[in-house]
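Take a look at subunit A:
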Amino acid sequence: TQQSGRIVPAPAGAAPVEGGTVTMALPPAATPNWIFPIGPPGFSATYNSSLQQLFFMPVYDAVQQGSDLVPTGPGTLGEKPVYSDGDKTVTVPLRRDITWSDGTPVTARDIEFWFDLVKADKADWASYTVGTMPDDVKKFEVVNDHTVRLHLDRSYNPDWFTANQLTLMRALPQQAWDAKSDGGKIGDWDRTTAGAKAVFARLTAHARNLGSYGSDPLWQTVDGPWKIAAWQDTGQVTIVPNPKYTGTQHPHLDKVVFKPFTTADSEYNVMRSGGVDYGYIPPSVLAQKARFESRGYRISSWTGWAVSYIVYNFHSTHAGPEMNQLYIRQAMQHLVDQNGMSDVVWQGSAKPTLGPVPAFPKTQYLSPRMAENPYPYDVDAARALLTSHGWSDRDGTAVCTRPGTGSTECGAGIKKNAPLNLTLLSQSGSTETTNMMQVLKSSLSRAGIDLTVRQQPLNSVLGNSVACKATDPGCDWDMSFFGTAGSWYFPLNPSGEELFSTGASANFGNYSSPEADKLIHAVLYSSDQDAMHAYGEYLSEQLPVMWMPNPAYQVSVIRGDLRGVRQNPTATFSPQSWYYVKKGADQ
Partner candidate 1 sequence: MSEPLLSVDDLHVEIASRERTVHALAGVSLDLAPGEALGVVGESGSGKTMTALGVLGLLPSGGSITRGSVRFDGEDLVAGGEKRLQDVRGNTIGVVFQDPLTSLNPTMTIGAQVAEPLLLHRDISKKEAFARAQEMLGLVGMPQPAERMRNYPHQLSGGMRQRVAIAMALVCEPKLLIADEPTTALDVTTQHQILELVDDLRSRLGMAMILVTHDLGVIANRVDRVAVMYAGKIAERAGVRSLFRAPRHRYTEALFSALPEKAVVGATELRTIPGLPPNLALPQHGCRFAARCAFATDACRETEPELLGDDHAFACFHPVPPQQADPLADVVPGEERHAPALASGTPLLEIAGLRKDFPLSGGPFARSRGTVSAVGGVNLTVRKGETFGVVGESGCGKTTIGRMVAGLEDPTSGSITFEGQDLATMSRSRRRAHRRRIQLMFQDSTAAMDPRMRVGAILREPLVIQGVGDRAEQERIVAELLDAVGLPRGAVDRCPHEFSGGQRQRLGLARALTLSPELIVADEPVSALDVSVQAQILNLMRDLQRDRGLTYLFISHDLAVIRYLADTVGVMYLGKLVECGPADEVYEHPLHPYTRGLLDTVNVPDPERLDDTRKPLGGETPSAAAPPSGCRFRTRCPLAQDICARAEPAVTTPLGGTHQVACHFPLVEGTRAAAA
Partner candidate 2 sequence: MSVISPAVAPGHEEAAQATPSLARRTVQVFTRNKLALAGVVVLALLLLFCYVGPLVHPTDQVHTDLSQANLAPGSAGHLLGTTDLGYDLVGRLMVAGQSSLEVGLAAGVLATVFGTVWGAVSGYFGGWVDAAMMRVTDAALAIPAMFLLVVVSAIITPSKTVLILIIAAVAWLSPARLVRGEALSLRDREYVQAMRMMGGGGARAVFRHIVPNAIGTVIVNATFQVADAILYVSYLAFLGLSIPPPATDWGSMLSSGITYTQNGYWWLIFPAGIAIVLVVGAFNFIGDGLRDAFEVRLQKK
C-alpha cells in the first residue's frame, strides 16, 4: 500500500486517439457554482477555481516538475517573475501568443483590470486577508503590453510571494467585461474605485445567475483551452475545447463532463455501473483494488498538498495547563499510531503527517530531518514521559501526583490529583474518522489518558472550535478535529502564517510561540531558502497540534484507456492533457 502515497506518473506511451468524452466525478457534495474568477467568500472551493482555470488561463499555478512544485509551466500565462530592488519589486512578463476567443490579445491591461477590481472590492474576494494581496502591492505598473510590475510594501521571500500571492493573479477580458451596466459602454471604468465597484457588481450579478452560465455571452470570452458547453444548476458542467485557443496545450478530448454527487456512496454505485470514467472510491474499497483493475480501471491515490491535525486548545478552561506542557503533547503524539491508522483505517490511502510541511509528495520544501517521525508510535515512551513528570496511574487514569513547575513535576497550573482527561470534538459523518478517533481513544487510554470523543458535523466542529480566551464562555473545548478531507490545504508554498503565528485567523487553538513567529516571519519575508526547513523542523518537534494521518484528496479510479491524467497535489485538474488510447493498448 505504500506506493499509493507517491504520485504515480500517468501512464503514457500508447498513441493518443483524438476525441472522446470523459465523465469525471466531482467530490461528494461539490457543486461547481462560480465562474467569475474573483470568487466571493464561500465560493472559493477548489473545484470552482479548477474549472475557472480551464476557461481563464492562470498567470501562475502550481505545476509539478519532477518532485518539485513550481509556479510556471506550459499552461501558465506568466513567465518566470523577476525580483529586484531587494525583493521589493517584482516584474511579471506575460506570454505573447495568447488571445481571447474574440481575437483580442491577452495583455497587461487585462491583469490591471483584475487588479483594479480586486483592489476596489477586496472584502468580497475570498482570497483576501488583511495585509496580503492587494494590500501588499503599493503600486501596480503596466510596463508594456506584455509586462506588469508590482511595487511591494516591503521585501518578500520571492518563493513565497510567487507561490502564494502571484498565483492569485488573473487576466480578465477587459475589452469584454469593463462595463458598468448590462449593455453599457465598454471603457476604462475600472480605473476609478467607484467604476471598478460598479463593474465588479455587474459581473458578480451575472455570476449569481448559475442557470445562465452556459448561455451568458459574458462567460464565452475565454483564453483557456476549454469553454463552457453547459452548466446545469445541479452543478453538472460540460466543457468542450475552445476552438480559438492559441496556447500550446490543445485538448484531445471532444468533451468533458463534470458530474456532481451528494455522497461518496452514490458516486461509488454509479462508478460501479460504469457511469463515470474518472471517479473515486471510498478508502475502504481499496481492499478490492484488484477487482477494479481486472475490470479495466486503474486506481491511484490523489495525494493532497495538505496536512492533517487535531487542534489543541491552549486556552482551554478545562485542560489548558496540560495542553501547554510539551511533554504531554509529546506523550500524546507518541500514542498516535499514524502508520496503523493509515494502513488499516484508511486502507493505505492516508499518509502520516510529520510536521507543518506535507511529507508527501516529497518536495523541495521538505528537509531530510522533516521526513523522519520524531514521535513514532510508542506506548512505553509515552508512559515514561508522563511518569517522569509526576503522573501515576490510578484505576487506569493518569493523575498528577507531583504538581509543580520543576523538570520532574507536572507543570504550571496542574493541580495535585488532577486526572488527565480530555475531550475531543471530532467531525462526524465519516467511518474512517470515527474509527481513527476510536483508535486514538484506545491507545491514549493505554497511557492513562482518558479521551472523550464527541462527534459533530463539520460545521458545528468549526463553529465550536473558535479561538478563545480562557475567560470566554465556550472555551472549555480541549481538542478539535476537522480533517476528514485534510485539515489544511496549502497554496503552492506551505507557509504556516495563517495556522501557527500568534493570533492568526486559522490558529484556532491559540498556539503562541515567539520562536515560531520568528521562523514564520522568515518564511514570508527573508529570501533565505532554508527558512522553510528551519520552520518545519521546529514545529515538527514543538507539536502546536497533534499530527494525524493526512488522507488522500481522493482515491481515484480511472479508466485504463484514459491517459495523461496528472493528479496535481493542489487538486486542480487539466483535462487538456487527457487522452484515450486504443482499447487494449497496454499500460
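What we mean here is this: a residue touches a chain if its C-beta (ideal position, glycine included) is under 8 Å from a C-beta of that chain, and two chains touch if they have at least 3 such contacts; residues count from 1.
How were these picked? Simply put, all candidates are chains of the complex that A comes from, given by their letters.
Note that the coordinates shown come from a computational prediction; the quantities given were computed from them, not determined experimentally.
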Task: Options 1 or 2 - which one, within this complex, touches subunit A - done: 2
Open item on the list: Quick check on the complex: what are the subunit A residues that touch candidate 2?
Closed with: 265, 268, 272, 281-282, 284-285, 287-288, 337, 340-341, 344-345, 425, 428-429, 431, 434-435, 437-439, 441-443, 445-446, 452-457, 459-460
